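What follows is one structure encoded as structure tokens, with my remarks underneath.
Here the complex is missing one protein chain, while the rest keep their positions.
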Amino acid sequence: MRREERKIFTEVDPDAMRDLFRRKSKKLENKLMSVKNAVNSMIHDGDYIAIGGFGSIRIPTAALHEIVRQGKKNLGLSGHTSTHDCQILAAGRCFNRCDIAYVIGLEAMGIPKMTRKYFESDAVEYTEWTNASMSWRLKAAAMGLSFLPVRTMLGTDTGRFSAAMEIKCPFTGRKYYAVPALCPDVAVIHVHEADIYGNSHINGIIVSDVDLAKASKRVIITAERLVDTDFFRNNPANTTIPFYLVDAVIEVPYGSYPGNMAYEYYLDVKHLSDWLDAEKDEKSYKAFINKYIYGCRDFNEYLNLNGGLEKMKRLRDLEYLIKTDKEETRNA
Amino acid sequence: MRREERKIFTEVDPDAMRDLFRRKSKKLENKLMSVKNAVNSMIHDGDYIAIGGFGSIRIPTAALHEIVRQGKKNLGLSGHTSTHDCQILAAGRCFNRCDIAYVIGLEAMGIPKMTRKYFESDAVEYTEWTNASMSWRLKAAAMGLSFLPVRTMLGTDTGRFSAAMEIKCPFTGRKYYAVPALCPDVAVIHVHEADIYGNSHINGIIVSDVDLAKASKRVIITAERLVDTDFFRNNPANTTIPFYLVDAVIEVPYGSYPGNMAYEYYLDVKHLSDWLDAEKDEKSYKAFINKYIYGCRDFNEYLNLNGGLEKMKRLRDLEYLIKTDKEETRNA
Amino acid sequence: MLKYNSMELMISVASRFLEDGVSVSVGTGAPCTAAMLAQKLHAPNLLIIFEAGGIAPLLPSMPISVGDSRTMYKAYQTTSMAEIMEALQRGMVDYCFLGGAQIDMYGNLNSTMIGTEYDSPKVRFPGSGGANDFGSLAWKTIIVTPQNVRRFVPKVDFVTTPGYLTGPGAREKAGLPPGTGPYKVITNLAVFGYDQDTGRMVIESIHPEVKLDEVKKNTGFKLLIKDEVLVTEPPTDEELKILREDVDPLKLIIGREAK
Partner (left out) sequence: MLKYNSMELMISVASRFLEDGVSVSVGTGAPCTAAMLAQKLHAPNLLIIFEAGGIAPLLPSMPISVGDSRTMYKAYQTTSMAEIMEALQRGMVDYCFLGGAQIDMYGNLNSTMIGTEYDSPKVRFPGSGGANDFGSLAWKTIIVTPQNVRRFVPKVDFVTTPGYLTGPGAREKAGLPPGTGPYKVITNLAVFGYDQDTGRMVIESIHPEVKLDEVKKNTGFKLLIKDEVLVTEPPTDEELKILREDVDPLKLIIGREAK
């Protein structure tokens, strides 16, 4: 089967990355900043970015909205199950290239029409991958390698339109795809707890975020809450991402809203459905995005637009399966 | 540099392992048994075994003594920093081949003479590796691959006398060593907590034990203590090794003695020093091994020979840096 | 009139293929519903695995995302996507469930795009996600999909996920693990298996009140037909009761008819 010449959008060479990682500070420094500053100083037009979490699960919504508000352009996007995060960045027309494992759709909830249209237009160039191969591309980078052998995508158009290359195992003669390391310029990851140095704790599923933090040139952490550094010193098993990988720390309570944050609050299905509905035509789409992103000075305004603390309390009840009334349960 | 033809001692082919893993039960079954039964039924002469922990840290001492007592022979040994564990198995002349990253020595404490002699004799065949390459060999197996690319051992005799093979990255042309997957027949791992199904929790450093559990055909867990399965259900982040990888569970309090168990008890430096001293000649060696291994019916007898619960209490004080008297502190 | 809808039938049939003690990776929707039904009925030891990292949860309700909190509820482990995919690659996962916009007679699936030019799709879909990985690495792939000629096509526009590719031996030749591949296809009309000699889809049973001709008319390729075509065992009262009362009381999944 003929291989298509598809693009690799990030650095692959571990020696180039070694030089960067060498220069990264290993000091315990206060890395606190605002969302505005972090997005302004660490994400540049043309950068390749990767978002932590899983599309609508533990996503750094505040940073995503800010990227749109600051009008970042020509970003590369890691589409490693990128759902609501992809939808937000598409609303700002922020990216022009994408590694696709899963994009556009909101899983079983449906497909946002305008986001799909953006991908169908000439505005976005892409290369095809799978969830596993994207995980392993990040792992290759996290391991300090330029590639990893994988057993998926073989024999399919997914493989043909990826940038993977066939190799043979020197021991068994077995055929593998080699997938190239994925080294994003910036990773933005939402976590449960962080200290001012960047030590971070994620509760529940990790998705690809440990490898992502290791693979990326710059790492921005948004956290539900700041904790004293002894939170980590007293139980080093708490540290999901260690400080020396992190460049910026921002405290953003309810930071994954309208996404889910395990052990904190459940998805706001209603708001996500409204957003899906708003994408039915250009006019309602524009009005919706204007209201909820461009019209908000910051993330707290967005939270308040959506019901503020009372809504957060209800989403917390949902998270903990506490039935307050019938209607609530149904909306879950 | 000419490559020596060195042996690979375990299965490398992921398809052979897939067939085995497919047949492994995924049921929640009570896997409790005795050390005697587990060693008798799951470790056979000729098997390749790998020991969890780090030589004198979190090692399954009870199982190691039992392997010697049951006179297992012709084992293959993963010498992935194998110190006191290696010393015990050498005392029983249990193995005849070894992948060496680090063996014989007890780090800064010194080198046991008789164990060294065993390795210098014709009784043991070996292949040379490093700690990283052994970790990555287990990771290759854990990932379901036959090899991983690595950047160590290149240009050295360590590489030349390993079974690694040079390969090139298809993206960068970079030279790597490919290291073959390491798939032990049996892994024996000591953990802090386990339930009857095999779910296991390790506190502190993991060394290579998660990959080891995934890479091995059979997994024997010894645990400081059994816990109710809700220990894991109520906090799934506690699960270091999930039940479906595990074949046998044995509760062995103080099971890493005379090794260290983080957050439980410190090394018994005195006993380890006595053992080192005993290896100065054949006679004292034989007497020592007879007394402490062959002469003990089970692990509790060994613990009692070494001071029993009072000693365990003192090692716990040491672990927690509680100074009871000057002499104790010095012995640490 | 039947006392169940086609979705309830498909889910019940799917759940029966999950023996006790096997492992299965599921997505949201019908597959998850089938796994929950199996676990509550005949497979209490069913090991359910979610690609985002949740392992063996006691699902309290239908997850909306394969990574949401429900997939971690009383789980035995919360881990990473790479760990899940590596378990699949090691051969630890018996079954997976897949769907797609198009399927051909070899069980190749398209969830990437409609059109002839990759860079100018007529319709762009989300892409493989974990589908290609599951279809490559799980031992047995069960496909649950509505059936019509737009979906059951002679040639898929894009092979997102491998079925038997071009026929027997093609998977192995491509480098995929031997012994894997499509196992069953469950639609609103019938249940299909695969012929070992040709790797092609074969009718195993037709749903109650469905005619063979109707199945053929809704298939864009030539189906293999066994000498004796069975009638699909309809959902039992017990299956329907558990499905409606315990598994999906809000009818999030079983409320949708498959067409």
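The first chain written gets the first letter, and so on, giving A, B and C; residue counts start at 1 in each chain.
Heads up, the rule we're going with is that a contact is a pair of C-beta atoms (placed from the backbone, for glycine too) under 8 Å apart; a residue touches a chain by one contact, two chains touch by 3 or more.
The structure displayed is predicted, hence computed values, not measured ones.
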Touching the missing chain are A, B
From A:Lys7, A:Arg233 or A:Lys323, the answer for touching the chain not displayed is A:Arg233
Identified contact with the non-displayed chain, of A:Thr10, A:Thr83, A:Thr156 or A:Asn199: A:Asn199
So one chain is hidden, and I want to know which residue out of B:Leu20, B:Met33, B:Met109 or B:Leu226 touches that hidden chain in the complete assembly. B:Met109
In the full complex, which residues of chain B touch the absent chain? 4, 53-58, 79, 81, 83, 100-105, 107-109, 111, 116, 119-120, 125, 128-133, 135-136, 138-139, 150-158, 161, 166, 174-177, 203-211, 260, 262-263, 266-267, 269, 319, 321, 329-330, 332
Under the stated touch rule, tell me which residues of chain A contact the chain that is not displayed. 14-15, 17-22, 24-28, 142-145, 199, 214, 232-234, 236-237, 239, 242-244
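The rule is simple: only the chains that are shown with their structure count from here on.
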Between what two chains do the most C-beta pairs come into contact? A-C
Could you name the chain whose CA centroid falls nearest to the centroid of all protein CA atoms? A
How big is the gap, in whole Å, between where the Cα atoms of chain A centre and where those of chain B centre? 38
Nearest whole angstrom, what separates the Cα centre of chain A from the Cα centre of chain C? 28
Please list all residues of chain B that touch 2 or more other chains. 14-15, 144-145, 236-237
Multi-chain contacts in chain C, i.e. residues touching at least two other chains, fall at 54, 72, 78, 88-89, 137, 177
